[in-house]
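Below is the structure I would like to discuss, written out as structure tokens.
Omission of a single protein chain aside, the complex is shown with its protein chains in their original locations.
After this line comes chain A, so read on.
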Amino acid sequence: MTPVSSKLYADDVSLLMVLIDTNPYFWSSMNNNTSFTFSKFLSHVLAFLNSILLLNQMNQVVVIASGYNSCDYVFDSSTSSMQRAECLLEKLEDFVDKDESLSREESVDGVGFSLLSGSLSMALCYIQRVFRSGPLHPQPRILCLHGSPDGPGQYVAVMNSIFSAQRSMVPIDSCAIGSQHSAFLQQASYITGGVYLKPQVSDGLFQYLSTVFATDLHSRGFLQLPRPVGVDFRASCFCHKNTIDMGYICSVCLSIFCKHHKKCSTCGSNFGEARKQDPSASDQRR
């Protein structure tokens, strides 16, 4: 049972949910192209996590690994006996082994994506549990340390998580450690009011983390943090995957098309008859 004193949180006590990308294909590509390896990445992150724990003794850190085939919790500072982030190494190793054993495919074309939607969903469930624990709880936020490219199949799930985080006022900070920008994370941070950052020099990751992501939400108001970049909210059509300015939306299933079709390819609705009525209806409106 938690003692009473630890319930009396000030507004600068944070719960930091860190999602780390352990996609092995991504890290091997990083290994080939740059000198920034997974072990270097981990040493930066561990130093960062320890500094968060030292900033305030009531700060809490939870680490979730988003792997290629599964996601799991690897560290929780409230339950582990030692308040040091090095404890996560052992569980992380187990996780990576398990993740590898779940692999079914022999070879993967390209880098593949890691399961961001799963780890985001888990982090949000954990945060809801903290919210339920009583009126006084640490201020939660999510930090995604993500490098793999976005998985198109995860779009709906990631967006669902983003909207749920927005509803419960949990900011999603994101740090893109790969070579490309991540459209998912840009939207996540923009919609939830978090910070999106793509470090210029990956070897200086610790500095970026500690200057941008270490401060609690209250102190953020006094800092000059990276401004949100212009997020492109244009949609891409389902038929050609082109980014479009204007398009047609199916009124039944909200599929996006760039040209007028007779039949919706997603839900099979026919659009024939409606067209005759439509111009008159829109004329009346004006």
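As a convention for this text, a residue touches a chain if its C-beta (ideal position, glycine included) is under 8 Å from a C-beta of that chain, and two chains touch if they have at least 3 such contacts; residues count from 1.
Just so it is clear, contacts and distances are computed from a predicted model.
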Identity of the absent chain, which is to be given by its UniProt protein name, from "Dolichol-phosphate mannosyltransferase subunit 3", "General transcription factor IIH subunit", "DNA-directed RNA polymerase subunit" or "Electron transfer flavoprotein subunit beta": "General transcription factor IIH subunit"
Omitted-chain contact residue, chosen from A:Lys91, A:His137 or A:His261: A:His261
Touching residues on chain A - with respect to the absent chain: 1, 3-4, 66, 68-73, 76, 102, 104, 115, 117-119, 121-122, 124-126, 128-129, 132, 153-157, 159-164, 167-168, 187, 191, 230-235, 244-254, 256-257, 260-261, 264, 269-271, 273-275, 277-278, 281-282, 284-286
